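Complex shown without one protein chain; remaining protein chains in place.
Note that the chains are named A and B in the order they appear, and that numbering of residues resets to 1 at the start of each chain.
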Amino acid sequence: MPGLGISLGRGGATTFQQDLKNADCIVIQGSNMAECHPVGFQWVMEARERGATLIHVDPRFTRTSAMANLHVPIRAGTDIAFLGGLIHFLLEHERYFKDYVLHYTNAANIIREGFQDTEDLDGFFSGYLPDEGKYDIATWQYEGVSGTVPAGGHKQLYAEPGAGKGGEEEGTTARFEAHKDPTLQHPRCVFQLLKRHFQRYTPAIVSQVCGVPEEQFLKVAEALCANSGRERTTAFCYSVGWTQHSVGVQYIRTASILQLLLGNIGRPGGGILALRGHASIQGSSDIPTLYNLLPGYMPMPHARQGYDLDDYLKDHAASTGWWSNLPKYAVSLLKAWFGDAATKENHYLFGHLPRLTGNHSHMQTVADMADGRVKGYFVMGENPAVGSMNGALQRKGLRQLDWLVVRDLTLIETAEFWRHAPEIDRGDVRTEDIQTEVFFFPAAAHTEKEGTFTNTQRLLQWRDRAVDPPGDARSELHFIYHLGRRLKALYASSRERKDQPLHDLTWDYPTRGKHEEPSAEAVLQEINGYTIADRHVVSGFSDLKDDGSTACGCWIYSGCYADGVNQTARRKPAREQSWVAPEWGWAWPANRRLLYNRASADPEGRPWSERKKYVWWDAEQRRWTGEDVPDFIADRPPDYRPPEDARGVDALGGTDPFLMQVDGKAWLFAPSGVVDGPLPTHYEPEESPVRNALYGQQCNPARLEWRRRDNPLHRAWADPRYPFVLTTYRLTEHHTAGGMSRWLSWLSELQPEQFCEVSPELAAERGLTNGGWATVRTARGDMECRVLVTERLRPLKLNGKWVHQIGLPYHWGVTGRVRASGANDLIPFVADPNVEIQESKAFTGDIVAGRQATGERAAAGAPERALPPGVPELRRDSPSVGDVAHAVYQEKWEQEP
Amino acid sequence: MGQKGFFTDTTLCIGCKACEVACKQWNQLPDDGFRFTGMSYDNTGALGASTWRHVAFVERPVPLQGQATGVGDFSWLMMSDVCKHCQRAGCLEACPTGAIIRTEFDTVYVQPDVCNGCGYCVVGCPFGVISRREDDGRAWKCTLCYDRLGEGMTPACAKACPTESIAFGDLDELHTRAENRVRKLHEQGVTDAYLYGKDSANQPGTGGLNAFFLLVDRPEVYGLPPDPVVPTVKGARTWGMVALGALGMAAVALGSVLAGREARS
Partner (left out) sequence: MGVLDLLDRWPVFRQLRKGDATALGDTAMTERSRHLEPRTAGADRVVKSVCPYCAVGCGQDVYVKDGRILDIEGDPDSPISRGRLCPKGSATFQLVTGSHRIHDVLYRRPGGTEWERLPLERAMDMVAERVKHTRDATWEDTDVNGLDVHRTLGIAHLGGATLDNEENYLIKKLFTALGIVQVENQARI
């Protein structure tokens, strides 16, 4: 989500599904929307029926492609080259939206003199630290600003070295000090840098890298240009087809830059719709169960000497823009958690928060688990033995635990890893030898508990409880509340400092019924926030204070319980309100449905066109008004220009629609906040069939690698053992790791078996027959599956070389009504450095006909297949880069016997 | 009341199979087994006693009008099939027990409390829709949610359909809608679009279908018979032919007798 957050200010979809119907063109890329979000897809169909052009860019011809006017097959893992080509096209042919770009983006900002681009350094930006595999971002800053320009979006990155640590220096502000060239001619202004950076992303290069013929690429480019501007808008939809790459955040950055150049952000029928894959993925980031975040995208503190609340606030609050309010939100959170014990004098018990010392993400946790460093593990509503990368390494981790708690509806593979797994069937691991103690708790279903999900468009929708859960099944709310109650009791007599946070923790929620189910509404009220003095719920984040007089569990959700009413439970029927439906549920922030909607009007506050009217300045009322809640300061006139001594929100001018940003502008160029480059660059995936055609540097030089024997990687490119591109995905008929679908007969009969999709050409080459069996292999493991031979997959021609792609749905595991050994057992631990998300959309492998799986797993001791004699290993990095540069985990192989 | 039916527009079908599951859910139908067929994304194969909506997937080496794709001359058609609720319903006409009736909505309904599983209806259906369930032997098929219609509820499949590929409503309104749709598609260059089974002029062998379709290729591409004829229609034709034949033979016989007479005389 930082891809959107850093570019625009907030890590959430900029628009809402219903608004897709207003689009004149929709590009779906990195998403198979018709299959994975069928009901949301009705709005795409509605646009299509109104005459919009629908474009699907995808390695496979899917059910989404079947509805598209244009389907463009692309090599998995090359979307930055494709989108970069579109950016190049716009700039080359002057087809960008000049007024929008000039006024609403940082195109005019001049970057420091020391900045060097990938054009100068063959795939690196200036500041690369070859021994650390990281960037020092000093040269990426705005000229005129001392210190780092703070990023608006995901703030957790501040504490990562090189990601904007420390913010601006005292007494300066990026808003006022930055040098600009409104003519966009200065050679170091963002606009010119952008032009130069993408100059080599020509249609010929797109064709060579992506396998997309020039003529098809140009069709997309023309459609985008024809459907953007004052009168028309284009929307982009993406999903995990973009995020699950070692350079995933930059995919979304590229789309953001493209949409900004076209002037499509903040306008009806435009925007970037991030399609989340689970009922509350968005909610799980907003109120994060993520190691590096506190609720509302505030960062978890990192370990530093003598680091107190003042330091934290100084580091993370911006001097201008909305994040100047951070002290109010941070103090209110501490008051919500530690109640009366949190006072100004004790820094609101900021010291109670544990400290981070680097990467504690899922992959690192599992690696540590496999090495015996993690003893206890809670898994709630998740199935990592099937759903996570390198499944066998996940299970190896589970085997080293002292205890494991799994909460789910049924006995998923993660609960049964000790008796149902490929390595157990093969006899490499014996059940009796596994010392992990396992607790399985049956979970309540969504109909058996009340609470909110946050959907893909930042909309919180309350569910009522329909029935009681069966037997001993309980909600997670019940489990965690009563676990907390028990732990408080167990520690009650302790006077140790380490236990003080637990004593101080507010944990007094009313309960109901014989099961003592805690009240989800009471929790939601705490999330909304209240005044300490009289415990009145606040009406929104503007009521929050930094003096300890308010409490708030998640500032961006503040307002969801405004006026003492559960706003998320509002269900005014669609037919009784406007198409925006503001009285259905509640969207963060402040019930705004289309973000940055100030940009739907021109700098003077008038709609760009009558056709694309949405929010505008009402000069008589002296207020912003329109279809939606204005995502702006309601009474700030378009002609307001802040004086140079203005600070905080006062420093936002009338033409600064991106109010979370320190300068109110969308970032074409990101001086901070993205650790692997201020501009997106095409790098090949960790495992690729080809050499990077654009730069000497093969892979993202800041990627994260886990170099371990139980996580072997293929040769960087053209590995003769693993010649094909593999990509994983979902089907309409199943859900993720299958825990909610593989046990249901009505869904399982629709897609009963693990299969692979291959082209007729690959089938002929490897002797695969439709409906028959095949075995797919990587260095991590192998898998048997049925074969679907289809024209929907085509080999792509890259620079004269044919490349085959194999499609693998990943839903199946070894338990459930329909079973298979699991496609994620094939995937390595490799990650994007910004968000530590796996690369499962593009890797390499081999396929042979028949049922030939050995069941061997690298993580269960299988030996690696050697490269054929005379075939050398290849480096993923330029020779200048140190060998261990970006290995988050380097096993000390030489020390082993 | 009035005539109700389905208009299934295959150009809007995204092949999600919501109709199949919504039908199973509402009617509490069992699964049809767990077999990978290798027939594109279709693993339920056909309509049957426990599958009353079935989505067909056609991967054809022909481009779709209005669509361009880099995979070459190719398109992927999807169609949600269902009982057609024929104007002249072969199953109903074949049923000797009175189990199959025509309802006040002009739909064809199998009464499970009467059906004795004789199976005459199975061979009576020119579409192969109705079939007997192995466990209880009775014949089952789409009821057009007869239980829901009485309360003014939309049939489960049509209600669930995310893209309105399945439209439910009054038959005359559906006819207008379908004709407008074909017109619009033709204007957009999809000249292959046509209606299948809209009325008796369109499909004399069934007298028209209350559940009719918009297709963009020949019916058999989707697994539909090009010229379905209800057996009783055939029966009538057969009797007619027999009568004609008998007349002819009689004429020939008479002719030969006369000729014989003439020859003798």
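By definition in this document, a contact is a pair of C-beta atoms (placed from the backbone, for glycine too) under 8 Å apart; a residue touches a chain by one contact, two chains touch by 3 or more.
Not measured: the values here are computed from a predicted model.
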Selected residue (touches chain absent from view) among A:Gly376, A:Pro510 or A:Gly771: A:Gly376
Touch criterion as defined above, residue of A:Asp315, A:Glu684, A:Asp719 or A:Glu733 at the omitted chain: A:Glu733
Residue, one of B:Arg35, B:Arg102 or B:Arg218, that touches the chain absent here: B:Arg102
Sole residue of A:Lys180, A:Arg267, A:Arg395 or A:Lys449 that reaches the chain not shown, by the stated touch rule: A:Lys449
Residue of A:Ala235, A:Val538 or A:Leu750 touching the missing chain in the full complex: A:Leu750
Absent-chain contact - pick from A:Ala581, A:Leu652, A:Val818 or A:Ala858: A:Ala581
Those residues of subunit B which, in the complete complex, touch the missing chain: 16-18, 20-22, 25-26, 89, 92-93, 97-104, 109, 111, 113-114, 146-148, 150-151, 153, 156, 159-162
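Rule of thumb we're sticking to: only the chains that are shown with their structure count from here on.
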Centre-to-centre distance between subunit B and subunit A (centres being mean Cα positions), rounded to whole Å: 46
Interfacial residue positions of subunit B with respect to subunit A in the complex: 12, 14-18, 20-21, 24-25, 30-38, 40-41, 43-44, 59, 61, 66-72, 74-78, 162-164
Complex interface listing, subunit A residues touching subunit B: 34-35, 38-39, 41-42, 45, 61, 63-73, 212-213, 216, 219, 731-733, 745-753, 755, 770-771, 786-788, 790-794, 817-818
